[in-house]
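A quick write-up on the structure given underneath.
Right after this comes chain A.
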Amino acid sequence: MVRVVRHIRSTAIALTVMAVAVALLAGASYVVMPKNNQAEFGQVDAAAHGVMGEPANSIDVLFLGDSEAFSSFSPLQLWGERGITSYTCATSAQRLSYTRTLLARALKRQRPRVVMLETDCVYARLTLGDAAFRLLSDVFPIFEYHDRWKHLRPEDIAGSVRQTWTDELKGFRLDHAMDIKAADDSSHMAETDKVAKVSRLNRLHLNEIHRMCTEHGAKLVLVSTPSTVNWNMARHRGIEQFAREMGVDYYDFNLGEHEVPIDWSCETYDGGDHLNLAGAKKVTSAVGALLSEVYDMPDHRQDAAFDAWNDAYNRYQQRLSAL
Partner candidate 1 sequence: MDALLDILEDLRPGEDYRSRTDLVDARVLDSLTILALVSELEDTFDISIPAVEIVADNFNSLAGMWAMVSRLRDEDL
Partner candidate 2 sequence: MKSYISLAVLGLVLIAAVMLYQLAPRRMRPVVLLAASYGYVWMLSGALLTFLLFSTASIWATGMVLDALRSRRAAELAEPGASRRAVKQRYQRLMRCMLATGAAANLGVLAALKYLPFFAGLAKPLLAAVGVAAPTAGLGIGVPIGISFYTLQAISYLADVYRGTISADRNPVRLALFLAFFPQIMEGPIARYGQTAARLWEGRPVTAEALFGGSARILWGLAKKLVVADRVNALVKAVFDDYGSYDGGVIALAAVLYTAQLYFDFSGAMDIAVGAGRIFGVSEPENFRQPFASRTASEFWQRWHVTLGSWFRDYVFYPVSLSAPVKRLSAAARRALGSRVGPVAASGVALACVWLGNGLWHGAGGQYLLFGAYYFVLIWTGGLVVPLAERLCLHMGIDRDGRAWHAWQHLRTLAVIVVGELIFRAASAEDALSMVWRLVTTFSFASFADGTVLTLGMDAADVAVVSVAVVVLLVVGHLRERGMHPLRRMWSCPWPARAALLLALAMVSVVFGAYGASYVPIDPMYAQF
């Protein structure tokens, strides 16, 4: 009897301690959470998180992916050409675990009709450790933002978490817009029988992303932007197969009926890895055509509720002309 009581007591103590631990983690997480989604407030990947500052239910297309995405998809160009509202939630070397997190965050206030995932990150090596750490950080942001103890301010303890900021370029990047470094495209998309397999962990995440899209009424679409360095026939086959299995549409801009004709001597800034502005313009136009014709994307240019987009577009044009 005494042993049972002792066991109950030990278990009760253990549970109490665990509860206190959870409370501490939650409390610490609250304190270090950036109190606005801007870099000045400590927000990591602010440009991608700018989507959370957009007015609710105003984004029709969400672009996800790594540096291929933020150097190829210009939401403001899409607005100017076709009145489509979109946002590029892309980060360098994005892993699918982070893609899932960004999607979840974007879907809190947005109901996009199409979620376009650039396929380079499908072949990015995702380790179990990365995925576990991402999961842990999503539950307890203290793990992601713990370094903010160096920059804490009084409002971090008392203030609430808001998202009011959005990126000027809607997630697009102009850092290397005018740079040119020619690429060697002689063996680009050379024929091969090989099929690049998608890792099991990545498959898991992709299926989860698909599920989230479907749940929120969005269509998941896979796209491959032109790149001589990152894309090849084996990967094309791999995604093609996977898209068939998953039941989603796949558009490869590197070849075939959807090929975007890139002049590799002047439309890439790093020898074929990423496109510069000239290349991005072509890809964005192609995406726009796809979205309007195949996915019936509405044109909001006459809608007064989206006036802010016109202002943003004007500023964008000014910025481009100043380059």
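A word on the picks: all candidates are chains of the complex that A comes from, given by their letters.
The rule we apply is simple: contacts are C-beta pairs under 8 Å (C-beta built on N, C-alpha and C of every residue); 3 or more make two chains touch, one makes a residue touch a chain; residues count from 1.
A quick note: this is a predicted structure, and the numbers were derived from the prediction, not measured.
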item: Identity of the candidate that touches chain A (this complex; choices 1 or 2); value: 2
item: List of chain A residues in touch with candidate 2 within their complex; value: 10, 13, 16-17, 20-21, 24-25, 28, 44, 127, 129-130, 132-133, 142-144, 146-147, 149-150
